[in-house]
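Of the protein chains in this complex, all but one are displayed in their positions.
On to subunit A.
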Amino acid sequence: MRLYTAVAVSGFKRYATYRVATVAGVFTNTVFGFILAYTYTALWNERPHLGGYDHAQALTFVWLGQALLAAIGLLGGGFEEELQERIRSGDIAVDLYRPVDLQTWWLATELGRALFQLLGRGVVPMAIGALVFELRMPASPLTWLWFLLTVALAVCVGFAVRYLVSLASFWLLDGAGLSMLSGLLCLFFSGMILPLNVFPGQLGEIARALPWAAMLQVPADVFLEERRGSGLLEAFAFQAGWAVVLLAAGRALQSAATRKVVVQGG
């Protein structure tokens, strides 16, 4: 456990060294926040209470998306390319020599990275959004706590999905195509483009049941206090359920991969 804590700390530290990248990221998130906020304003003026959100909730959703984008890895980033590159180059062999579990190791680095991204790339865009627009902040202080929990679970689900995608590199030799596909699915089904409660009929129901919903839609609903009481418990169970299922799948794929391992090169 102390090992994985140390690993998470190193993940945090590592991303903390990319100062320019962080500033650039904050700038990009803020600019996109404005663009989306004005788009949503137009949309919600036309159709008030679209998807059950009022104007302030819709704008809050926009800024939450920008604030969580890096932490949850909604547009990829983080360990995914790194792990794929290590598999492609054969550097993964080095990881396999170590007396550690590969998946837990990468999950720990990802949690450290996510914590840094939440602070480094989340706080500023959210604060700017809150200054310029009228956002819906949680009424109950407890909601902040639930929000942190739901974000942590979202990070785990995001990790689990991308871990599966990354491990595919053991078979595919080049995982870029699959990564792109997974990125697109995530963009659409996490609610990054439009909140999932706006999706109509069956499509909406399916979208809200998929693991990507656990990555942005659920955390946003927790923050907006759309999920309360038993709804809150359901939200956590939904996220935790997907996290467990996907992490277990990742573990199965990992043992298949290490068994077939033909470490490429040297």
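Criterion: a contact is a pair of C-beta atoms (placed from the backbone, for glycine too) under 8 Å apart; a residue touches a chain by one contact, two chains touch by 3 or more; residues count from 1.
As a convention for this text, contacts and distances are computed from a predicted model.
*Asks:* Assign the chain not included in the display its UniProt protein name, restricting the answer to "ABC transporter related protein", "Xanthine dehydrogenase small subunit", "NADH-quinone oxidoreductase" or "2Fe-2S iron-sulfur cluster protein".
*Replies:* The chain we cannot see is, by its UniProt record, "ABC transporter related protein".
*Asks:* Where does subunit A touch the missing chain, residue by residue?
*Replies:* On the subunit A side, contact with the omitted chain comes from 2-3, 6-7, 10, 13-14, 17-18, 90-91, 93-94, 96-100, 258-259, 261-263, 266.
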